[in-house]
Each structure stands twice: as C-alpha cells, then as structure tokens.
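Only one protein chain is missing; all other protein chains are in place.
And then chain A:
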Amino acid sequence: MKDIKVLGIGCARCTDTADLIQRTINEMGAQAHVAKDTRPEALVEHNVMSTPAVVIDGKVVHSGSMPKADQVRSWLSD
C-alpha cells in the first residue's frame, strides 16, 4: 500500500494533482492512498520549494508542476 501525499498550500494545481492521482488509482485499481497535505511545515520537512510536490512513502518524487498522466501511472505501477 503506497502512501502518497500532495504538498502545497491550497493552490489550484495542487488540488488538480491530487484529483489526477486519485483518478489514476481508481482506473488502475492500484493499492495506494492519496491525500493533500496543506501544512506549511510539510514543505520544510521535505525541503520543497515549488508546489505542487508529490511525496510517495516519504520520498519526494516530483515538484513544481502538475505531473503528467503517464508519470503518475509509472509511480503507481512500480
């Protein structure tokens, strides 16, 4: 079960990113859980400066833009 977090202080693209990941999880039937983390502290913890950022099991895999659909699929299928 992958634990996926989308970091960002309530920007529109962060919501879109979380939605995209949730949709992809549903499509693939992947074992994963996605949630938004809007705490500013989270950005310090993960040393992230551009949002939205995607964190999977504690590791930052992407930051600064909305990920593309096939990127999301490759994270989920690892």
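The definition used in the following text is that a contact is a pair of C-beta atoms (placed from the backbone, for glycine too) under 8 Å apart; a residue touches a chain by one contact, two chains touch by 3 or more; residues count from 1.
Throughout what follows, contacts and distances are computed from a predicted model.
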*If you look up the hidden chain in UniProt, what protein name do you find among "Molybdopterin synthase sulfur carrier subunit", "Permease", "NADH-quinone oxidoreductase subunit H" or "ATP/GTP-binding protein"?*
"Permease"
*Candidates A:4, A:18, A:34 or A:53 - the one touching the absent chain*: A:53
_To test your reading of the contact rule: which positions on chain A touch the chain that is missing from view?_
8-12, 40-41, 43-44, 46-51, 53, 60-65
